[in-house]
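Missing here is one protein chain; the remaining ones are kept as they sit in the complex.
Naming follows writing order (A, B and C), and every chain is counted from residue 1.
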Amino acid sequence: MWRDAALVAGKDLRIEWRSRVGLNQVVPFAVVILVLFGLALGPSRRVLAPATAGLFWVAVLLSAVLAVQRSFAVEAADGAGDGLRLSGLDAGGIFVGKAAAVTAQLLVLEVVLGVVAALLYAAHLSGFVMLAASCVLATAGLAAVGTLYGALSAGSRVRETLLPLLFFPLVAPVLIAATKAWQAGLQGRPGSGLGWLSVLAVFAAAYLAIGTVAFGPLLEDG
Amino acid sequence: MTYVDAGYVVALVALAVYALSLVGRERAARRRLGGQAAHRPGGPAARPGRPGGRLGGGSR
Amino acid sequence: MSSTTANAVAAPVPAAPGGAGRAGHQPRGAWRGRLVAATGGAALLGIAATVWLGLWVTPPDVYMGNLVRLLYIHPPIAWVMYLAFGLAMLSSLGYLWPRTRDLRFDRLAGAAAEVGVVFTGLTLVTGSLWGRPTWGTYWTWDPLLTTTALLFVLYLGYLALRRVPGEPEARARRAAIGAVVAFVDVPICYFSVYWWRSLHQLPSVTAGKSYIHGSMAWTMLLGFVSFTLAFVWLVVRRYRLAGLAQAEEADGLALALAERRAEGEADAVGRPPGPAPLVEHGVGLR
Partner (left out) sequence: MPPAVRFRDAVSLAGRFPLLAGVTVEVGEGEVVHLRGPNGAGKTSLLRACAGLVPIVSGAAEVLGHDLVGDRQSVRREVGLLGHRSFLYEELSVEDNLRFAVRAARAPVAGIGPALELLGLTGRIGGARAATLSTGQRRRVALAVLVARAPRLWLLDEPHAGLDAAGRDVVDVLVAEARRRGATVLLASHELERAATIADRAVTIVGGQVVAVPAGAAPAGRGEEPLVAGEVAARPAIVGEVGCDVA
């Protein structure tokens, strides 16, 4: 299974690297969202700086949907989805691989976005370990849920609207916990964010486990 | 009308509407399935205005 | 898996008259129909009695005044909500478990979830109608309220997922996984919102402990019982409707199968002999 996961993740990342859709479209999209938040909330630093963590994570959530949709659009082209089923790869491995690829892409996006947010909202990126740890755990959870729901809605004609409807309510705990952890980090008291890290870890672990088990039946739907 | 009254009205009306819609949809489905439902023993659906209807009427 | 698939294809065809997926035994069906009707009637009487007792008979509360009267419907409705989602979860697991895989579990899960969404909406509405006079606001970010609101959108998504067209087995599997995924989120959601709230240091907004008069306790109990009966009745009716919808689908399927075979027989050169039971099946139905 791990071998298959590595194979799929490598394939997805290679596709992303070749096409650069993530770099050329998703990252600018996320930056635009940060700018729009700034415009909506006004230029006051006193408003923007405390809201940085929340706005950052909302932007990540919105981008995550795009990344997941992209990840499954790649499989839908030229019958490649059938190819994936025919390939004889372990379904759990495919799930872990795709989730890992989405995680890697989102982490790159978060680095860029974090810098932009710090510049735009005049926030200090202190408590770096806290920020990085919450990013990794939160993103793993987002990618797991996203991949699961991406496969769940992939076959349908309404996937563009169905995926966000399923995805956003479910990741509410991630939004809360990641925002809180970031606030703790940004305010220079990372210790108070440890509880939130554990929420993120539980979330990621739960959905990675469910996805590994449930992905096989889901793939067979197509 | 007080908040309490409003709460009761909303709850009962919503439940009544939902129950009636279920009964209506079931009857429509049986009609679409044709005469096959004819020999079905008189389930509550076969009789008009059964519990669903009364739930609506009896809420007040 | 495929043997149950075969059942799913074949079974509803003769079962079509039964509606709920079970045909045959007329006495049993009648008995069952009467039981459902009795449940509906009891629920109706119970709710009517709860309303009468709640609005006119019971005394106003010492602290809450007349607002206490919402106590007779709001908690029972919220209880039914949890009951519904619990039932949806259990029957989804029943579907996913290979040994009990049966489309009836899928229909039950769908029915329970839909009724659950209705009750979740009512929980939110009655809750905020209670909150306005009590706390001075329709909405607070109380953990229970927030989780309930998330539950509402979560299961709206689940119902949307159920409506995505597809082969019945595939649809059922998707829906069952969706239900499990959604249900696992509920406790995580509750705890994260709870912590989130407690960090804000705002006062808890759960109802204050007040003295409950004897008649009040009985009325509340009656509320719980009758709303639960109403839930049972609604779920049974919704389940039966789903059964009818499936029978309709199976009906079309038998027709399609017969047509497809006629296409083959039209220019069959020398069809290999041998029984093709489904042909007779399909033709017999028409």
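Everything that follows uses one rule, which is that contacts are C-beta pairs under 8 Å (C-beta built on N, C-alpha and C of every residue); 3 or more make two chains touch, one makes a residue touch a chain.
Given the structure is predicted, the values throughout are model-derived calculations rather than measurements.
Asker: One chain isn't displayed here. Which of the visible ones does it touch?
Answerer: The chain that is not shown is in contact with A, C.
Asker: One chain isn't shown here. Among C:Arg32, C:Arg132 or C:Arg261, which residue touches it?
Answerer: Within the whole complex, the residue contacting the unshown chain is C:Arg261.
Asker: Can you work out which residue in A:Val32, A:Val47 or A:Leu86 touches the chain that's missing from view?
Answerer: Within the whole complex, the residue contacting the unshown chain is A:Leu86.
Asker: State which residues belonging to subunit A touch the missing partner chain.
Answerer: For subunit A, the residues touching the absent chain are 4, 7, 11, 14-15, 18-19, 74, 77-80, 82-83, 85-89, 91, 216, 220.
Asker: Against the chain that's been left off, what residues of subunit C make contact? List them.
Answerer: 1-3, 5-6, 8-10, 165-167, 169, 249, 252-253, 256-257, 260-272, 274-279
To be clear about the criterion, only the chains that are shown with their structure count from here on.
Asker: Using the contact definition from the top, classify how the chains connect: line, ring, star, complete or other.
Answerer: The chain contacts form an open line.
Asker: Measure off the straight-line distance from the CA centroid of subunit A to the CA centroid of subunit C, and report it in whole Å.
Answerer: 32
Asker: In angstrom, rounded to a whole number, how far apart do the mean CA points of subunit B and subunit C lie?
Answerer: About 16 Å separates the centre of subunit B from that of subunit C.
Asker: Do you know which subunit A residues sit against two or more other chains?
Answerer: Touching at least two other chains: none.
Asker: Counting only residues that touch at least 2 other chains, which ones in subunit B make the list?
Answerer: Within subunit B, no residue touches at least two other chains.
Asker: Taking the touch rule as given, give the residues of subunit C at its contact with subunit B in the complex, in rising order.
Answerer: It is residues 16-19, 26, 29-30, 33, 36-37, 40-41, 43-45, 47-48, 51, 54-55, 66-67, 69-70, 73-74, 77, 115, 118, 121-122, 125-126, 129-130, 132-133, 230, 233-234, 237-238, 240-241, 244-245, 247-248, 251 of subunit C that touch subunit B.
Asker: Taking the touch rule as given, give the residues of subunit A at its contact with subunit C in the complex, in rising order.
Answerer: Residues 145, 148-149, 152-153, 155-156, 158, 162, 165-166, 168-170, 172-173, 176-177, 180, 195-196, 199, 202-203, 206-207, 210, 214, 217-218, 220-221 of subunit A touch subunit C in their complex.
Asker: Can you list the subunit C residues touching subunit A in their complex?
Answerer: Subunit C residues touching subunit A: 96, 150, 153-154, 156-158, 160-161, 164-167, 170, 173-174, 177-178, 180-182, 184-185, 188-189, 191-193, 195-196, 199.
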